[in-house]
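Yeah, one chain of the complex is gone here, protein chain that is, but the others are all in their spots.
Chains: A, B and C, in written order; residue numbering restarts at 1 for each.
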């Protein structure tokens, strides 16, 4: 199943699409970058790069450690490294679980342009939502 | 001077306002959080918290180390710690330069809700744009 | 009370001293930097800067949130920013709790040379040890 971009306020506003259909459970987030997403350099704003990475990583954690996405996790901390500027085009972020347990899960992510250029990497810690 | 929210694509899309009028040179970014900015928990998306922090920090660096904002800096790395969920309302991020030199500058930031609750802190490294 | 440097294997090996006597509950760690602590640049190894910061931050969290140091916390993640090289001399790291709850606590720290130069800053997440 592909979660439609209308699923959350942010996904509608930014226009990204979340894909949870990968056989390995990892979740990807794809966004078409337009002038609406640019910073003062004319490239994709770093905060929005962090947003697609955070979304892909959190959804991956929820998918793999949260009973197939039923249990949500919230982000505790996120570190994003900006390796290359992202011009207009399509960016795809992909999450991966690296470790942790039931309540606290570690994940990493990478975001690439359509030509494969590595735009950013991230690591983060996610906490199981209670109640 | 307050940079109007229309200054960049991202500031228009998200609706945040950048204020560079503080006497100490630190730059703040204020955003009214609506349902358009929410994550699956119904709170402000962590990536958008990172976005206002990144913007406030980068603009502070540019303001203080970049000839009053004439020279832009790009974000090399950004670490955001999410201390409390941010519900609908007004969030304000404020940057501060902590060190570094001419080309590489270190900054930190904090984002607070209107009632003063500390929502998130961040640290980052910024690099002077060349050419 | 000042915890003697012999308290843990690492504190003995590196020779740092942990001071938990501050009225505000924040814990400082002081180390005399000798040639034993140097990297290939002849300055204090960045990993050892991270070590005194991690120690000060974790002990601060344990002191303030762990019943006066009775409950230990372990480090979940630590980000260290290296603002200036630290030559031979005395370095002091100081921790501060920034937020969080009972089990997960956020902290920051800064490390300064004897002349006040800010050598490094850090942020981290700490988890209450169970059992």
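A few points about this structure:
Everything below uses one rule, namely that a residue touches a chain if its C-beta (ideal position, glycine included) is under 8 Å from a C-beta of that chain, and two chains touch if they have at least 3 such contacts.
In this text, all values refer to a predicted model and were calculated from it rather than measured experimentally.
Of the chains on view, those touched by the hidden chain across the whole complex are A, B, C. Which of C:10, C:32, C:98 or C:117 touches the hidden chain is settled by the complete complex: it is C:10. Touch with the chain that is not drawn comes from one residue among C:75, C:98 or C:117, which is C:75. Seen from chain C, the chain kept out of the figure touches residues 7-10, 12-14, 34-41, 45-48, 50-55, 58, 72, 74-82, 85, 129. Taking the complete complex into account, residues 76-77, 79, 104, 123, 125, 127 of chain B touch the chain not shown. Of the residues in chain A, those that touch the hidden partner chain are 79, 81, 83-84, 98-100, 106, 108, 118, 121, 123, 125.
In this text, only the chains that are shown with their structure count from here on.
Interface chain B/chain C: over half of the residue numbers present appear on both copies, so the contact uses mostly the same residues. The centroid of the Cα atoms in chain B and the matching centroid in chain C are 28 Å apart.
Residue positions 76-77, 79 of chain A are each in touch with at least two other chains.
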